[in-house]
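So the structure is just underneath, and the comments pick up after that.
The complex is shown incomplete by one protein chain, all other protein chains being positioned as in the whole.
As written, the chains take the letters A and B, and residue 1 is the first residue of each chain.
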Amino acid sequence: MSALPPATRPRPGGRLTARVSRAGAGFVTPFLIAFALVFIAPLAYSLYLSLFRNQLVGGTQFVGLDNYAAVFVDPKFWDGALRVMLFLAVQVPIMLAIALVAALAIDSGRLHGRRLFRIGLFLPYAVPGVVAAMMWGFMYSDRIGLTGSLNDLAGFDLLAPYAKHWLLVSIGNIVTWEFVGYNMLILYSALKNVPTETYEAAAIDGADQFRIVRHIKLPAVRGALVIATVFSIIGSFQLFNEPQILKGLVPNLISTSYTPNIYAYTLSFQGNQVSYAATVAIVMGVITAGIAYLVQLRGMRRDS
Amino acid sequence: MALTLTRSSSRLRGSSAYSYSRPRRSITLTVLLGFLLIYSVLPLTWLLFGITKDQPDLISSFGLWFGEDFSLFDNLAEVFTYDGGIFTRWFLNTIVYVVVGAGGATLLATAGGYGLAKFRFRGRNAVFAVVLGAIAVPGTALAVPTFLLFSQLGLTNTMWAIILPSLVSPFGLYLMWVFAAEAVPTELLEAARVDGASELRTFFTISLRLLVPGIVTVALFAIVATWNNYFLPLIMLNDPNLFPLTLGLYRWLADASGVGAQPVFHLVITGAFLTIVPIVITFLVLQRYWQSGLSAGSVKQ
């Protein structure tokens, strides 16, 4: 986290330095104003909110850190938090492994129709998450969807995407489908940055494909992989659209605390508990940022 | 995050295969990846067949083939006329959100990233830390407080409620920062300074041109994020006339329930298809730019 991208070091000397410095701040200011309005302000506001309690009867009272104490022993919160942790522990590695294999394959130049693969695999990323969840929701249906057709073909219930124990897998499948291409592209871009000379040198040394992958390509994508992992972790913790859409189809299997995000949403918009919802969001944000930071730290340390 | 950049290498290499050897194409590998390709396009294929079906066919016919009637044109006509033609309205709203929101996000990120990469000023390190931290904050975790804050500002149920949050893309800023650091040679700026050009003038006449691939990349990420935005409109908007496509489609899906239910699943499917088309076209058209922009700006050891 320490290295900053290089900046121009202005030559010593009063007026010009001051002017350049002002200009630099000027370029960044518009972003910072917007950032303050839509990031810092809500964040500060939710910190403020989390110190209160809302009641239908009796209005709003200051309760200090009571909400935080409550979140830590709230079984519903942990139910959702543990579920998304399980989800990310399984789904993220699978998704990234697929993305990595695809990126390596496309980068290897050994595919027929490389362009087709690159675009085809990337297409799902352009599909809005809601639309993706709706489509898969239809397809998962045992009665009218592809699942039904497949099961008819097999003659028995081969697939049961809506069964209790498969549901999280079904959701994971939707998320994987949506983001494999995106991650593939990030990794592929990193691979393309390996200077050609490196490969040439390796080829002269007589390294075979697997050695090149192991000793040149994998190290080359590590940074990108860490970034992709961090984004995927953040995404998993925010899981909302897919379970929320599927809830209409399997109402009893997706509870109001299925993910922390759904829980916070239910609390604030159905339960009139905005303060507690803000607390849940903050705690979840801290956990997310903490885990993301750890992954980043670990990923980078191994590297150096 | 120890990151450095090699902007030029990919561009010099173009998209051709390695020059050190032209690897033989492998059938096995192609077939293997073919399965992944099928997985990726299967739902889209299902959607393509789906838009040709009317409601009864949709629920009775096999998903990967045509139904009894070919209703594509009826569906298209109905999507655009149903409920007073509100789909067109949603479409236009989405365009507004994308142009103003994603466009603004790109502008802010470009200027900000450039400023951070090419200038030294007090507080620069703090900006770096805060923005990186912001990337890790779940966006939806902020949604509820944002809603409450906006509601106090009287911004809920206005287009601003969608546009303002879209204006900020920490990831875009970061991408642009990394990209600009390499893409714009410092010597060029210093030469311009010696010539007495103002920083703004230098930015528009010299730097902007060099930043194009990065800008396109940032823009595309912002466009996708805005086009696909669902959670924010869900909580911010209650007037259907302000809905973007995603929320509108969800509304149509929800219309199937309760007293006075009007199931229009065929319109949901056709609408979903129409929602995807523009964004896919955008990707294909801008492909050349963003691929070079992404590889140039992407993270690398």
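Points worth noting:
Note that in this section contacts are C-beta pairs under 8 Å (C-beta built on N, C-alpha and C of every residue); 3 or more make two chains touch, one makes a residue touch a chain.
Keep in mind that, in the parts below, contacts and distances are computed from a predicted model.
Not every chain of the complex appears here, and the one that does not is recorded in UniProt as "Extracellular solute-binding protein", selected from "3-oxoacid CoA-transferase subunit A", "NADH-quinone oxidoreductase subunit L", "Serine hydrolase" or "Extracellular solute-binding protein".
In the complete assembly, the contact with the undisplayed chain comes from A:271, out of A:30, A:109, A:195 or A:271. Check B:45, B:81, B:198 or B:238 against the missing chain and you find that the one touching it is B:238.
For chain A, the residues touching the absent chain in the complete assembly are 48-49, 52, 54-60, 138, 141, 143-144, 164, 248-253, 255-257, 266, 269-274. Touching the omitted chain from chain B are residues 56, 58-60, 83, 147-160, 235, 238-240, 251, 254-263, 265.
The criterion applied here is as follows: only the chains that are shown with their structure count from here on.
The part of chain A that touches chain B in the complex is made up of residues 1-10, 16, 19-28, 30-32, 34-35, 37-39, 41-43, 45-46, 49, 98, 102, 105-106, 108-113, 116-117, 119-132, 134-136, 138-139, 144-146, 149, 177, 180-181, 185-186, 188-190, 192-193, 195-196, 199-200, 203, 209, 219-220, 222-224, 227, 230, 234, 237-238, 240-241, 245, 248, 261, 264-265, 268-269, 274, 277-278, 281-282, 284-285, 288-289, 292-293, 296, 300, 303-304. Of all residues in chain B, those touching chain A in their complex are 1-3, 5-6, 9-10, 13, 17-27, 29-30, 32-33, 36-37, 39-41, 43-44, 46-47, 50, 58-60, 62-64, 104, 107-109, 111-112, 114-125, 127-128, 130-142, 144-149, 164-165, 167-168, 170, 173, 177-178, 181, 186, 189-190, 193, 198-200, 203, 224, 227-228, 230-231, 235, 245-246, 249-250, 253-254, 265, 268-269, 272, 275-276, 279-280, 283-284, 287, 291, 294-295, 298-301.
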